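Only one structure is covered here, and it is reproduced in the block below.
Complex shown without one protein chain; remaining protein chains in place.
This part shows chain A:
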Amino acid sequence: MAEANPQKVFAPWEDPNQAPLIRFEGVTKKFGTFTAVDNLNLDIYRGEFFALLGPSGCGKTTLMRMLAGFEDPTMGNIWLDDVDVAPIPPNKRPVNMMFQSYALFPHLTVWDNIAFGLKRSDMPQEQIGDRVQAMLRLTRLEQFAKRKPHQISGGQRQRVALARSLAKAPKLLLLDEPLGALDKKLRQETQFELMDIQEKTGTTFVIVTHDQEEAMTVATRVAVMDHGKLVQVATPAGIYETPNSVYVADFIGEVNIIEGAAAPMGDGKVDIAFAEGVEPIHATIGEPVTAGQKVFFAIRPEKIHVGREPDPTRANRIRGKVHDIAYLGNISTYRVELETGQMISAQMTNARRLSRRDFTWEDEVWLSWTDTAGVVLTR
């Protein structure tokens, strides 16, 4: 795909001629009266690193377990490479899973753990050793081959689990919160390792996570789920910059949500009246709105400029008082109270040293942003 034209971005979901590797077709899963997955349609393409993101109980794990074969859909079909997987038991599916708890076999060595699946495949005995060795090399575990899982660190265990699930070269690898048990620094390192391995092996990865940062870092596309439904499926940038609902905007990163009444100004512009006696917010619309319709204006803190004076080059200028400052080293987040009582978060990078910091508590400041900095949402 990318070889022919190095300029071309990997985006099979935009190509109508591409057949998806996985297709969910009206899939519903009920546990008693509880609906875990609700009439869901989704296509995942070959070579993708696809993230299922959502709070616990949103159905993302159930979706993954249906792919692995541990749960059967109550309704609907799942197609894997144009084959309906419903009648195929987990041990016959060309899918492997990396478990949240890693599920390493404690009575077997690292080597035997990785070889476990291969010994049960039709791979000839003499090739198994080479394959295990290749997997050990890929995950940099060569010197731990003879150890038992409890004799290695958490990060190493995570890599054994990855090596074991990749050993059989599955068409699809499922990762259930693969980095949940690691501390933050190790998690970030491992994220890049995962991406690297995904690229090297060319395997399609589907990752389940509740960590939005993780999903944004590793994924080609992110599906945000809530109550068994997909709320939005888009690239990380798409999810962040153009969320389709308040739920998605709020779930991914920090955001200011201002509720108001829309007044379309034509030419794709809209004014949002959010408080009595204050100039409305000038914004650009993504979807058509009617006059007086209740809308939500969502803007990320880093899109708002904080200054002593209003910035005349930006369409929106509003006055407030610094209520709180969170100094994070590279950036500072200012919580600014508007005259109308609303709290707005704004972020500025600390390009200068601390001693030259401009504002402090109770200072009067001007918040400015352009008319394209935020998004107008109707739900």
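Note that in this section a contact is a pair of C-beta atoms (placed from the backbone, for glycine too) under 8 Å apart; a residue touches a chain by one contact, two chains touch by 3 or more; residues count from 1.
As a working rule, contacts and distances are computed from a predicted model.
Chosen from "ABC transporter permease subunit", "Formate dehydrogenase subunit gamma", "Sodium:proton antiporter" or "Cbb3-type cytochrome c oxidase subunit", the protein name that UniProt gives for the omitted chain reads "ABC transporter permease subunit".
Between the chain not shown and the residues A:Pro55, A:Gly154 or A:Gly268, the one that touches is A:Gly154.
Within the complete assembly, A:Pro106 is the residue of A:Pro106, A:Pro312 or A:Gly329 that touches the hidden chain. Only one of A:Leu21, A:Ala36, A:Ala68 or A:Val206 touches the absent chain when the whole complex is considered: A:Ala68.
Checked against the hidden chain, the listed residues A:Asn17, A:Thr33, A:Ser56 or A:Asn91 yield one contact partner: A:Asn91. Chain A meets the missing chain through residues 68-70, 89-92, 95-97, 99-101, 103, 105-107, 116-117, 120-121, 149-151, 153-155, 157, 164-165, 168, 181-183, 186.
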